[in-house]
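Of the protein chains in this complex, one is absent; all others appear in place.
Right, subunit A next:
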Amino acid sequence: MYIGLLQIYFIVPWLASCFRQSGARVVVSARTYADFTPQATFDIKKCDLHKLEEGPPLQAMLSREEGLQYYRTMQTMRRMELKADQLYKQKIIRGFCHLYDGQEACAVGIEAGINLSDHLITAYRAHAYTLTRGGTVREIMAELTGRRGGIAKGKGGSMHMYTKNFYGGNGIVGAQVPLGAGVALACKYLGKNELCVCLYGDGAANQGQIFETYNMASLWKLPCIFICENNKYGMGTSVERAAASTDYYKRGDFIPGLRVDGMDILCVREATKFAAEHCRSGKGPILMELQTYRYHGHSMSDPGVSYRTREEIQEVRSKSDPISMLKDRMLSNNMASVEELKEIDVEVRKEIEDAAQFATTDPEPPLDDLCNHIFYNNPPMEVRGTNPWTKLKSVS
């Protein structure tokens, strides 16, 4: 269902035919922005509810501007991750590299449902969130390649990127969840009507510390949105083999929960808005399970096909890709043109290329940064090197 100015299809050609009749030539190929549908409403999937009377709305409004922005951001994420894949295979990125391609609707949809002044924390599949939370592609890529221009000055790497109100990037499975509730505690304590989005995966969902956190967040009514990104596999273990209950949205027990189509950005956005409203009204925590999928293996050292079939991956790609879904919606509702989206693709590609260029040419951090950042607001101190005669310097 859509409200559109579809009569444009009729007016412009009519005008053209008028002009042709008067002998002037009219080029109709370049369409003005007035040609496009400025806004449309879409049906979205109903969320499964747990301990909730009502859920998010069943329709979502999307403006042209929003649509183009979501498209651009998701495409940027996609290309950035694929470039990271390339650089990893060239051994320019080292160590661990966990890629997010396939899950873009989650990161973009969540951010669309909250404010930048809210807080967010996630696990190690974090490049996309670093972007939505204010990081630039340049800084992210330079961090992956371990250069001084990286968002953590090259010292953190793939799993340890931070920005304002974004607490990483965490390498230990599940540990970020109590941290997120702690951030929420601070939000409530400081009374600024902010909340914390606290993400974890289906593998982490079985961690004890998460249940401890559910208990305290609920007892103390912390403004915390727990979000389980269920991409069906915890490293190489499918959800059925790891969890006695795979209804992750119900695992909060006394915490109300929603199960959301994580491949549909509008679904994610509406659910997030709903959840944010719940928290901000003082009702305490809420839990969202986003059903999503990762195209890559768990990390770059996992081919990703020993525990799932290539057919499965291909099927998700062809039927549920989040970027394709948004693109189809916009095109079939005349909210953008093929050329326009292609142009965005070209711009994104260029941005990624430039960032990769920076990331591969920026110098590595200077050696005198080695021992810095041990303590905050501390006078400079001496740090032992590899032997007693080597004394290094550390400043805050």
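One rule holds for everything that comes next: a residue touches a chain if its C-beta (ideal position, glycine included) is under 8 Å from a C-beta of that chain, and two chains touch if they have at least 3 such contacts; residues count from 1.
Convention: contacts and distances are computed from a predicted model.
The UniProt record for the undisplayed chain lists the protein name "Pyruvate dehydrogenase E1 component subunit beta", from the options "Pyruvate dehydrogenase E1 component subunit beta", "DNA primase large subunit", "NADH-ubiquinone oxidoreductase chain 2" or "AP-1 complex subunit sigma-2". The missing chain, though absent from the display, is touched by one residue of A:Lys51, A:His160, A:Arg317 or A:Arg349; that residue is A:His160.
From the options A:Gln90, A:Ser281, A:Ser318 or A:Asn387, the residue with contact to the chain not on display is A:Asn387.
Within the set A:Arg147, A:His278, A:Arg294 or A:Arg329, the residue that contacts the chain not displayed is A:Arg147. Hidden from this view is one chain, which touches subunit A at 94-96, 143, 146-147, 150, 152, 154-160, 170-175, 203-204, 206-208, 234-237, 241-243, 306-307, 364-365, 367, 369-371, 374, 383-390, 392, 394.
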